[in-house]
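I'd like to ask you about the structure that follows.
Removed from the display is one protein chain of the complex; every other protein chain stays in position.
For chain A:
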Amino acid sequence: MASDNNSNMIDPAIFEYLKAHGEEEIEVGDKLHQISAALNRNISTCQGLLSRIHSTPSSKLAPLLKQVEETGIHPEIEGVGELAQFASKYPYYKYNNRWARSIQNVVGTILLTAWLGGMGTESQPGELGRLLTIEDIGGILKVPVNLKDRDAFHVTIEEYLLALTDITEELSRLAMNSVTMGDVALTVRISSFIKDLFAGFQLLNLKNDIVRKRVDAVKYHVKKVEDVIYDLSLRNLLPKTE
């Protein structure tokens, strides 16, 4: 009566506040879900194409990488662009767990393509064994990286590091398959690259989180490649260096 259902206890402004915040979270969540579902489809396409490296001899690698770039990575870049544009309107760390995994996968596909000799530009032609830096990745995706001075979408160091652990896994598989396909030189190249990365990971002071878990797995990638190298050296199949 006296309180016409709005009790004296609760200021109506509180309800308005709760409603506004709750509805925003729901709307943003739905939209992000939609954007990342589309992005994830592009990622799957790209990863699927890229998995053909395991059955493509080096001589035919260049056309495959070209195809990966055009039909795999370009749509990924567009998807990231859409995500970046929308996500930058809201606090980054409030929602970033919704897309961190997708970004990691995108970065992983780009790193792998580039390492195998793709992603060449006019100023920087593609070559085998080229590791793109996080800044290069930012340039390709047209988003900032490791942003600290403002709140907007960016690629984090964690995402880049996790993507590195993804490509060591993929390359350790390739090390074996390239022997099968008769390209032992590539296996040797992969071996030294993975070892260098592994040495790099040792420099990090990791806490008990996902990065540590993934970095711990890198030693098994190293071992896998070492086993292949061991088999080859035992049979004198390694190419003579000097």
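Just so we're on the same page, contacts are C-beta pairs under 8 Å (C-beta built on N, C-alpha and C of every residue); 3 or more make two chains touch, one makes a residue touch a chain; residues count from 1.
Everything that follows uses one rule, which is that contacts and distances are computed from a predicted model.
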Quick one: the chain not pictured, UniProt calls it what, "Translin-associated protein X", "Glutamyl-tRNA(Gln) amidotransferase subunit B, mitochondrial", "Trafficking protein particle complex subunit" or "V-type proton ATPase subunit F"?
"Translin-associated protein X"
For the chain that's not shown, point to the residue among A:147, A:179, A:210 or A:232 touching it.
A:147
Options A:21, A:74, A:142 or A:223, residue touching the unrepresented chain:
A:21
Residues on chain A facing the left-out chain by the touch rule are 1-3, 7-11, 13-15, 17-19, 21-23, 25-26, 91-94, 131, 133, 146-148, 150-151, 157-158, 161, 196-197, 199-201, 203-207, 211
